[in-house]
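Removed: one protein chain of the complex. Kept in place: all other protein chains.
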Amino acid sequence: MRPNTAKKRLKAGQPAIGSMFTAGSPLIAEIMANIGFDWLAVDLEHSENSLANLQGMLQAICTTSTIPLVRIPCQDVVFIKRALDLGAYGIIVPQVETAEQAEAVVKAASYPPRGFRSWGAPRGLLYGGSDYFHGAGNEILIAAMIETRRGVKNVREIMSVDGIDTCWIGPNDLSVSLGHSPEVRELEPDVEEAIETIKLGALAAGKAAGIQLYTSEDANRRIAQGFRFIGLSTDVRYVGEGARANLSSVTRER
Amino acid sequence: MRPNTAKKRLKAGQPAIGSMFTAGSPLIAEIMANIGFDWLAVDLEHSENSLANLQGMLQAICTTSTIPLVRIPCQDVVFIKRALDLGAYGIIVPQVETAEQAEAVVKAASYPPRGFRSWGAPRGLLYGGSDYFHGAGNEILIAAMIETRRGVKNVREIMSVDGIDTCWIGPNDLSVSLGHSPEVRELEPDVEEAIETIKLGALAAGKAAGIQLYTSEDANRRIAQGFRFIGLSTDVRYVGEGARANLSSVTRER
Amino acid sequence: MRPNTAKKRLKAGQPAIGSMFTAGSPLIAEIMANIGFDWLAVDLEHSENSLANLQGMLQAICTTSTIPLVRIPCQDVVFIKRALDLGAYGIIVPQVETAEQAEAVVKAASYPPRGFRSWGAPRGLLYGGSDYFHGAGNEILIAAMIETRRGVKNVREIMSVDGIDTCWIGPNDLSVSLGHSPEVRELEPDVEEAIETIKLGALAAGKAAGIQLYTSEDANRRIAQGFRFIGLSTDVRYVGEGARANLSSVTRER
Amino acid sequence: MRPNTAKKRLKAGQPAIGSMFTAGSPLIAEIMANIGFDWLAVDLEHSENSLANLQGMLQAICTTSTIPLVRIPCQDVVFIKRALDLGAYGIIVPQVETAEQAEAVVKAASYPPRGFRSWGAPRGLLYGGSDYFHGAGNEILIAAMIETRRGVKNVREIMSVDGIDTCWIGPNDLSVSLGHSPEVRELEPDVEEAIETIKLGALAAGKAAGIQLYTSEDANRRIAQGFRFIGLSTDVRYVGEGARANLSSVTRER
Amino acid sequence: MRPNTAKKRLKAGQPAIGSMFTAGSPLIAEIMANIGFDWLAVDLEHSENSLANLQGMLQAICTTSTIPLVRIPCQDVVFIKRALDLGAYGIIVPQVETAEQAEAVVKAASYPPRGFRSWGAPRGLLYGGSDYFHGAGNEILIAAMIETRRGVKNVREIMSVDGIDTCWIGPNDLSVSLGHSPEVRELEPDVEEAIETIKLGALAAGKAAGIQLYTSEDANRRIAQGFRFIGLSTDVRYVGEGARANLSSVTRER
Partner (left out) sequence: MRPNTAKKRLKAGQPAIGSMFTAGSPLIAEIMANIGFDWLAVDLEHSENSLANLQGMLQAICTTSTIPLVRIPCQDVVFIKRALDLGAYGIIVPQVETAEQAEAVVKAASYPPRGFRSWGAPRGLLYGGSDYFHGAGNEILIAAMIETRRGVKNVREIMSVDGIDTCWIGPNDLSVSLGHSPEVRELEPDVEEAIETIKLGALAAGKAAGIQLYTSEDANRRIAQGFRFIGLSTDVRYVGEGARANLSSVTRER
């Protein structure tokens, strides 16, 4: 069974740095997979991707040693099953608010007797190896997004669920859930407090803490705070920010 | 007929700044079209795009006022016809080496009596307007890439062809054609000399001079030199450079 | 924030006329968007469309000022979230039968504190504008399909739910639910009675009443009756009826 | 209404032999549809197919007289509705464990008054005929997969549900549910016992018994045991086994 | 070998009525194929179709007995080969201007010894039958578009080429070539004269005469004049005209 090197890093207490694909370009997927991220996630929640192009995005990542993940759009079993069958080596699960939800996700992602995942993983076997049935449980990474007031309240119970490997904080949704605006430069104090609560909840359960952020400064700061599962911006932010900065520095009128 | 504002700027001696899509993401196309470029070109030559997704890319650009162009992969009439029928408001033509080639391109892009373009432009009419048949000749932009030793030699004749609006220099292919490597930080003296020759050839014919480059510094320098049709990097370079810079600034090992 | 002109018309008591895409052709989408409909809906319920081509269909509509809507296939949060994130400026929701269902739909379509919609709307921001987070609640249109016996019974409670802007009657499903056949030329009296009940329910709640129909005669009759959110046939009916009428008038045998 | 010849065979006690598409190639779909299978199912559960390419796969099958089915990925109404609207003449439903689930599936697949399927079946009418509304209930085939311990326990109740036409055993998932490994050459005794229990449950309810298998030997053995709804391997197994066998017989080193 | 019923009709002096797909919707293709046209052509010249979706469009048509044709975008051998390999039972060839061009097209479409078509027709065999190699020459239909001044001049030589089955006049391009505008309601006298010349040229060579038109009135008139290969509007015109007529009859302001 192919080892999940991103999960291994988390277990060893090391940062696992990744990014996310909002766009559906397999060429960009392969370009970013060649840069050296530990993991890259195809976003199925807020993106132009869908189940129709997911396999192609995963194959693009799998031309390299970067670990392919999928952010599923909800906790529905169909998305968990398809993402894993198509070779994702882990899932990022949005809006986990209770331990029951976390447990249901783990069950959907696990073969019996731990769960009820159905057999038939065409790319799972190709990518993971012929011992996929017995090894998948160890290698697949499950990240629970804690991004609502209710999720923060239940974070310890959620993170204690066996099979949940890390949390992943979405600061925008967390801000919104706490009554603020998204996309702010500096998070509100109660949001920072909630982030700290989530981190402590994960650590208390012996799990890695994770968070989505956008700059290397934030990444280094969060790593220093103890975060390890780090999402470093997205493909479309890189292109949007790069193009905007470049164009705005050109003197156009003559 | 919708005015081609990018072509208008060139005619007025103003810079028309654009960029190019190597990736086939309509989301990225729309994001970049909202940034303020004068034009954006879907690349069919060195990219993951094809005739199959071209319409979608053009529609994405056309949700804004940015002018949609297409770099065709060769001078074949099929690509000229399809790009324009699908609503491109101009074409960038690779490896133009003789006036005969330039004339053939203009003929393929022009309705009789100037040329032999066939009638039937579903998106041409939607985007350009109901007077497309009579107005297309004035609005459509044709940029001839001068990127080989032979093209440099014939630049004045090429640029004198009626219907060729601007040249567009590809410094990588030009370097290669002159015996150097592509993708160098600083162009060789003979490449710079050829670039100057091309520019003078365009200006002598009363046409705009254009060039592909990557940084705003280069853009400002080339504009100061008299270049006006400016290609400012590509979508995949923005994402690749942005992600690489970001990741390399994160301290990963702890 | 871009104003939702179709919603504005409804609020002003004016008819908002639209149609629906059963086919997945972005070219047809753009052709119909240039005809002057107030809104056009991409059908994800009974069509060849899916989440995979939805963005392209919406971008085609968004090359014009016609307001883009989506008929989602069920009330599941995934479809509500994706349709809006991809830039739909409203959703048509099938088989709404209770106020609880209507409330759940509005919550899924609204950011906190009204609802629990998750942040991250790549095309929402491009189409709506940078103040999308604060403005979306006002501009997004939600139409509840009342098309079953149970829905008719609960129509007043459904239409009273804050955030439901209009009803939309599906006469075929309503006929079937009341024990009749679909696709009849003249609706049964009890179906007409139910339609009147629904209309009155909407008006009583201060909301617009809407209905799907096929001919301009029916449209004018329903508008005279007080209906305002008018669905005028579908793309595939136009092509099927046009081709059938044309071919049947040709004398083929000689 | 076009007769469902596969369902007819089952009703007449004859074997109905089919296979399944894990790959999303419409060319392979048409090739296999020309071989003489009674039915062919597009797999949406463990495959590279999705709602985006489903119509194309069904159209490929429908160039022949082979009956097109769809294995849906879960019991959700969206997949039942879309598969049938797009012209599937039956569905294979995974992990049916209770009569309540079976009843819900039949309701979702049936027009009122039997169920609550919504009207609007673009390819249903093209393929089935203009009397689709009244005839669909008779022709559409529903196969319940019994593949878990709980399903085995409830098999008689499940198979007694009016509208369930046959069971279909997934030996891999059944083995896994009973604590064994999937993909074994010889099934464990308790799995064989469960298979016998399921078969008897179907026969007791006057329904056909079905099973997925891989070799013609197994097919003949199961038919002799009384099974009639026979799934004979899959497209990707044919290609994988054929290529492997061929390559391994070539002497490569010289 | 499956008989080409459209070609048969032409040989018998009967009208063969068809239409054309500018849109790339396989659902619309199947809807129109169920209406009763003798043939339907997928347009690769002025459309949103490409080699990428051609097979799907042809399969949609091939669910019925309507004969599938392709209008290729130019006379290049690649398009002739691919269209036929994918199961087209004939090609419509644009801008044929000389007998040499016509001969080259026939050679590219014919197996040796008549031509040099390469073997390997995956859908050709599925659709045509196992004797495709020997039968294709008889069944495949080749229509030469005569739509330029030069084509008119050479029409007799073109139509005398063995293997050219019919001409097909494009009145828009013909008008344009003769110095007029396209899309006029009434053709100019010299255009009508050229149409008569082309028809006589075809008849003199013992071949059918054909023409593209839009209304049943024109169809009946042209059939009365002796035309037999009749193109009756296009999918997107049907939808555009139907929607425009419908909407314009609705009283929108109240």
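Think of it as A, B, C, D and E in the order they're written, each chain with its own count starting at 1.
Basically, contacts are C-beta pairs under 8 Å (C-beta built on N, C-alpha and C of every residue); 3 or more make two chains touch, one makes a residue touch a chain.
Here the structure is a predicted model, which means the values were calculated and not measured.
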For the chain that is not shown, enumerate the shown chains it touches in the whole assembly.
A, B, D, E
Quick one: say which of E:120, E:189 or E:206 touches the chain that got left out.
E:120
Options D:184, D:204 or D:243, residue touching the unrepresented chain:
D:243
Across E:67, E:86, E:102 or E:250, the one contacting the chain not displayed is E:86
Touching the left-out chain: which of B:46, B:107, B:156 or B:244?
B:46
On chain A, what residues meet the omitted chain?
26-27, 30-31, 34, 55-56, 59-60, 62-63, 122-123, 126-127
Residues of chain D (touch criterion as defined above) contacting the omitted chain:
13-15, 17, 19, 22-28, 31-32, 35-38, 47-48, 215-217, 219-220, 223, 230, 232-233, 235-247, 249-254
By the contact criterion defined above, which parts of chain E meet the unshown chain? Give residue numbers in ascending order.
50-52, 55, 76-78, 81-82, 85-86, 111-113, 116, 118-122, 133-134
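Basically, only the chains that are shown with their structure count from here on.
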Chain ID, smallest distance between chain and overall C-alpha centroids
C
Averaged-CA centre spacing for the pair chain B and chain A, given as whole angstrom
38
Can you work out the whole-Å distance between the CA centroids of chain A and chain E?
52
Touching at least two other chains at once: which residues of chain C meet that condition?
22, 26-27, 31, 47-48, 50-52, 55, 76, 122, 236
Once you've mapped the touching chain pairs, tell me: line, ring, star, complete or other?
other
